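Removed: one protein chain of the complex. Kept in place: all other protein chains.
Residue numbering begins at 1 within each chain, and the chains themselves are lettered A, B and C in the order written.
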Amino acid sequence: MVEIIEKVIKKVEPLKDAVLIEGLPGIGHVGRIAAEHLIQEFQGEKIMEIYCDDFPPQVLVNDDGTMESMNNEIYIIREPIPMVVVTGNTQALSPIGQYQLSKRLVEIGIKYGARITYTLGGFGIGRIKEDPLVYVAATSKELAEKIKAHGALFRVDGGGIVGAAGLMLTFSKLMGIEGACLMGETPGYLIDPKSAGKVLGVLSKVLNIEIDMKELEKRAKEMEAFLEKIRRFEKQLEREHLMIGEKDKRQRDEDLRYIG
Amino acid sequence: MVEIIEKVIKKVEPLKDAVLIEGLPGIGHVGRIAAEHLIQEFQGEKIMEIYCDDFPPQVLVNDDGTMESMNNEIYIIREPIPMVVVTGNTQALSPIGQYQLSKRLVEIGIKYGARITYTLGGFGIGRIKEDPLVYVAATSKELAEKIKAHGALFRVDGGGIVGAAGLMLTFSKLMGIEGACLMGETPGYLIDPKSAGKVLGVLSKVLNIEIDMKELEKRAKEMEAFLEKIRRFEKQLEREHLMIGEKDKRQRDEDLRYIG
Amino acid sequence: MVEIIEKVIKKVEPLKDAVLIEGLPGIGHVGRIAAEHLIQEFQGEKIMEIYCDDFPPQVLVNDDGTMESMNNEIYIIREPIPMVVVTGNTQALSPIGQYQLSKRLVEIGIKYGARITYTLGGFGIGRIKEDPLVYVAATSKELAEKIKAHGALFRVDGGGIVGAAGLMLTFSKLMGIEGACLMGETPGYLIDPKSAGKVLGVLSKVLNIEIDMKELEKRAKEMEAFLEKIRRFEKQLEREHLMIGEKDKRQRDEDLRYIG
Partner (left out) sequence: MVEIIEKVIKKVEPLKDAVLIEGLPGIGHVGRIAAEHLIQEFQGEKIMEIYCDDFPPQVLVNDDGTMESMNNEIYIIREPIPMVVVTGNTQALSPIGQYQLSKRLVEIGIKYGARITYTLGGFGIGRIKEDPLVYVAATSKELAEKIKAHGALFRVDGGGIVGAAGLMLTFSKLMGIEGACLMGETPGYLIDPKSAGKVLGVLSKVLNIEIDMKELEKRAKEMEAFLEKIRRFEKQLEREHLMIGEKDKRQRDEDLRYIG
């Protein structure tokens, strides 16, 4: 069991027939860029912050002397259609954390009125493509076909979907609502607003709404700065680990049981 | 503690003096092929799906645009004799998950009328053998001898049985019923319907039933396609991991405690 | 939280002023040999088996077709003095499991009348020594000095004690009883009845009892056979892992969180 803390930021009534949308960090940060773009474009209101003891045990440091905790956030959007949007700066670390958090996120979505789930993500192809394709995998054949009619393809690679983008479909199904994952082709080694735009393009047709894409590049630039920060932090951690190398070596051997 | 979700698919009365049979993924997929064959041959009815937050945190994608969750399944068979069959597309990932799920599976088996447990699996020998042998390990000397009389051998290699095939015997014993594991020799590097056939051959004698083996090869072919899918997914994951290599490096150093 | 199952084998009244003795698998198997020797010499009665879902998720296979579960066992000895002896074929795998099991073992000891704890183990020195020394570390200076007077030395290497042998002292202290760990020098790469004999020698003086050491070598031989079995099992596992190498590679990368 992992502990999940829900900090309510703003009390709101459940929406009517809302769409639950997930865009957490993942390959090419496609899902997260797309989710943040929706929040910006449609004046999302933050209603909840979610903390979990299976998130990375750290905080991030901002240039202005403040710190930023690892968390997920729930936003609601009222127009053009009701949406509950999940984004954040991390996913859970362990399989158990991933399952429990995904379950909770779908429960929260349903509590706030969601009747269907769309998870957004990238599909790593290892190279840059002029016109990235969008794939779909859904909880039912009917939903899959409907989304295909709006320009998404079915994956024939026999792969899968890891993390919240996949597990929120499992829990949507278990809780009696439909769901689909939209995946945009992305090289994988860079932040990819183009792929996020393609995913949003299909989503807008499926939801029958219009999404202005002008600011998408700007969002991606901001996120690039954030990720550069993370990357430098990782370098710092590595450096510090090298310094305390001996301690590490021991930790790697976690099997201590045969020492009496 | 891991959470285990039991989704009842069909409500049924407990069977009378049933046999609990386990065939989950394992080496050579011997147990799983055997279990699926029993379900097909004897018109097994799916009565339950089991989800566990210690399963791989992912879903699989089908060619028709639908997704498939990681789960275990419980089938009942009424004729020729009552059976409760456990199969699925995964096992739990951690020791704790393995123990807790195995315990629950035996509890479910007993609840539906099981009075004895047979777990089916492969025994990797690293090479192809014309006529693979079948081994047995049981919760009592008497049961072991009885199964030996039907063609199984005792292992003298001093080894063991890992996962549900082993732990369901531990929990059968703790819950007061007998159990045995039937292990078919298998190269280990390929799906092995021949070994599954040998295991079913011994099982049919032990249970005094007839099992038509004609379709066994076909089942194995279908499973091969499924596993090829898994394999490609793994390649995809590896590729994506390479892309986000820096993040990985950090995660591998899980000992963060000496950074203040 | 890990689950610990206590299977009562024989109901007995608590002993009076008993000594809790721990000898679980560890380096040189010094503690385990010593504990099993006490059980044999003084006709220990098994009163409890302990199962834990943080034990290795497997069973062992015996030559006679039966299987053996991973567990710890509690024995009581009535003469020459009351003892509660803990032994078994494994220790818990994770830190959390180690702590919780050690806590429970001390609770059980106290429940059955223990008023002091002695944990027995090896101290690896990497070479064979004609006359291995015995070291002590105790929960109080007084107890340490008392045991030193019976031939044990204080360790000046600044090291520690890992696993149940150490943690049972922590929990003895927290539960208000004293405790000490006796550690016999041992090469580390072989089963060491000589070191176990030295440890028992100091223990016999501390407890003011006589322990016949004639059968000690025999016990060690039996244990050697058991460990050879484990070793072969490990080779089997390695072989099987090689066969399913692709699956493994994926599992090693446990950080799946950045795949959306």
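Rule of thumb we're sticking to: a residue touches a chain if its C-beta (ideal position, glycine included) is under 8 Å from a C-beta of that chain, and two chains touch if they have at least 3 such contacts.
From a predicted model like this one, the values you see are computed outputs, not experimental measurements.
Trainee: Using the touch definition up top, pick the residue from C:L167, C:A196 or C:I211 that touches the left-out chain.
Mentor: Answering carefully, the residue with contact to the hidden chain is C:L167.
Trainee: Return the single residue from A:F55, A:Y75, A:F154 or A:F171 that touches the missing chain.
Mentor: Missing-chain contact among the listed residues: A:F55.
Trainee: Please give every residue of subunit C in contact with the chain that is not shown.
Mentor: 1, 27, 57-58, 93, 95-96, 98-100, 102-103, 124, 126, 136-141, 144-145, 147-148, 154-163, 166-167, 169-170, 173-174, 181, 187-189, 231, 234, 237-238, 240-241, 244, 247-248, 251-252
Trainee: So that we can see where the missing chain sits, which residues of subunit A does it touch?
Mentor: These residues touch the chain not displayed: 1-3, 5, 7, 51-67, 69-70, 93-94, 97, 228-230, 232-233, 236-237, 239-240, 243-244, 246-247, 249-251, 253-256, 258-259.
Convention: only the chains that are shown with their structure count from here on.
Trainee: For the two copies subunit C and subunit B, is the contact made of the same residues on each side, with over half of the numbers shared, or of different residues?
Mentor: different
Trainee: How many Å are there between the centre of subunit B and the centre of subunit C, using C-alpha atoms for each centre?
Mentor: Spacing between the chain centres: roughly 33 Å.
Trainee: Using the average of all C-alpha atoms in each chain as its centre, how far is it in Å between subunit A and subunit C?
Mentor: Here the centre of subunit C sits 46 Å away from the centre of subunit A.
Trainee: Among all residues of subunit C, which ones touch two or more of the remaining chains?
Mentor: 1, 93-94, 254-256, 258-259
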